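What follows is subunit A.
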Amino acid sequence: MNYLSILVALPVVGALIVGGLRSATDKLIKQIGLGTALASALVALSMALQFDPNSSSTLQFVEKYDWIPAFGVSFSLGVDGIALVLIVLAAILVPVVMLAGWNEAEGHRGSVRQYVVLTLLTYSMMIDVFAATDVFLFYVFFEAILIPMYFLIGRFGGQRATYAAVKFLLYSLVGGLLMLASLVGLWVVSREQLGAGTFDWETLTTLNIDGGVQNWLFLGFFIAFAIKAPLFPFHTWLPDAAGEATPGNATLLVGVLDKIGTFGMLRYCLPLFPLASAYFTPVVIVLSLVGIIYGALLAIGQSDLKRLIAYTSVSHFGFIALGIFAFTTQGQSGATLYMVNHGFSTAALFLVAGYLMSRRGSRFIEDFGGVAKVAPVLAGTFFLAGLSSLALPGMSSFISEFLVLQGTFTRYPVPAIIATTGIVLAALYILLMIQRTMTGEPTAEVAEKVGEITFREKIAIAPVIAIIIVTGFLPQPLLNIINPAVDRVMTAVTATDPVASEGVSK
Partner candidate 1 sequence: MHSLLIGLPLLGAAVLLLGGKRTNAWGHYFATAMSIGSFLVGVASFSEMFGLPAEERSIEWTLTEWISVGSFQVPIAFQLDQLSIAFVLLITGVGSLIHVYSIGYMEHDANRRKFFSYLNLFVSAMIVLVLANNYLLLYVGWEGVGLASYLLIGFWQHKPSAATAAKKAFVVNRVGDIGLSLAVMLMFAFFGTVTFAGVNEAADNASEQTATWIGLALLLAACGKSAQFPLQSWLLDAMEGPTPVSALIHAATMVTAGVYLIARSNEIYNIAPTAQLAVVIIGSITYLMGAVIGTAKDDIKKGLAGSTMSQIGLMILAVGLGPIGYVFAIFHLLTHGFFKAGMFLGAGSVMHGMHDDVNMRHYGALRTAMKITYATFGLGFLAIIGIPPFAGFWSKDEIIKVAFSYSPLVGVLTLVGAGVTAFYMTRMMAMTFFGTARWDDDVHPHESPKTMTIPMIILAFGSAFGGMLLLFVADIESWLEPVVGFEHAHHAPDNAILIPVTLAVVAAGAALGWIQYATRDVPRVAPADVSFLTTAARADLYGDAVNEAVFMRPGQYLTRSLVYVDNKVVDGAVNGTAGFVGLVASQLRRLQTGYARSYALMMVLGALVILATAVLVRMS
Partner candidate 2 sequence: MSANWFIILSAILFTIGAVGVLVRRNAIVVFMCVEMMLNAANLAFVTFAHTNGNFDGQVIAFFVMVVAAAEVVIGLSIIVTIFRTRRSASIDDASLLKL
């Protein structure tokens, strides 16, 4: 079965139906959108069940169609363990976001129809990006996905939505431009070495690129991904974009879309340019560490819920990049797992914060207080989401954060120690936020406006919370899918784990 084509096509079909039904009511449109998302979630899950982690081939569910044969470009899809878990993440989050943000499209410049169509198109392109095995195809969707996202931020955002959307677009375009230059360079190198130029990822990983050339090509890709992820100092678009977007869009943006950056580092930067990756490792580690601490400190200083969550993500992306560039299996598996867990925990934070903000009609922390007294279940859910973000042991995020730290420590102890201080800052920014919004006596406005969580909201957030807790104790099914893919990356960069120097034989 052509799972990937179906996954890519389903949302497009849904978008076409929604776009074509001129007389449909908003409710019907949202139902069709949710139905499409749920259907493709089922497809994605059944694909995940069919996936064979121990397969000898790098990519599975491979599909390949000619596109521009003259330049060696093909429309080819396929997944390894890393791509698979991210596709499943997207497939679970999109219906959750649609249900949780059922009414969030209303009262904006854009219509509900546009909202649903744009969300479905974004979804389809996300799968394209994660599943593309042709570097050119990846690039095309890497850029194309900006279009629906631009409109989602700009037409459904807050007061400074236009500014945020343009900033998001420009940042991403600058990165994309650098990547395009590297892409052309890569093609030229492949033509020199293979006789005919190609963009096929698996073929490109076999090239022997000269170290100096690798450095330049690496930079083009890496800066694009560092902007996307985002790493310090390319992060300032994120708080603006996530702060202005609706909570649902912010979830998709930070939870899934930004993962393209870190996914790209693991999928493209490392295997394609192993020498350059090693060469730039110190720089990336320093940037990651700065990001971890800097993002956390800025999160502490925020007065706006959505911006706060966005800055926590800057800190978390620092961890992910650190894990990837630690060049250990623990670090990279941990980083991959971190991408998934971060998706879920940020989703929980953004969506529950969205519940709060839609009730109170404000996104500023100072406008809340005492919510726990008037809406204990809502407050409890927010608290759980916060615990997941601060990586409490027993939550899935702990596993990934610890693996990243452990994986970094075995190779780079000092950066790992510095990164570990991030756990204190994480506790601070989450608990300060909880204290300011949830505790104390409720103000008159909070008591009047903030009601208890509704049934729809509960249904939307329950799977996310359940996944966070269950994978906290049973992460191994996910790790079993991720590990072989990470081993391949490790082989591609010819890295091996450090050996315990004072260990006894097991």
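Regarding selection, all candidates are chains of the complex that A comes from, given by their letters.
Quick note on the criterion: a residue touches a chain if its C-beta (ideal position, glycine included) is under 8 Å from a C-beta of that chain, and two chains touch if they have at least 3 such contacts; residues count from 1.
This is a predicted model, so every value here is computed, not measured.
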item: Neighbour of subunit A by the touch rule, complex-wide, chosen among 1 or 2; value: 1
item: List of subunit A residues in touch with candidate 1 within their complex; value: 167, 171, 232-233, 235-236, 294, 297-298, 300-302, 328-330, 333-334, 370, 372-373, 376-377, 380, 387, 392-394, 398-399, 402-403, 405-407, 409-410, 413, 416-417, 420-421, 423-424, 426-428, 431-432, 434-435, 438-441, 473-476, 479, 483, 497-504, 506
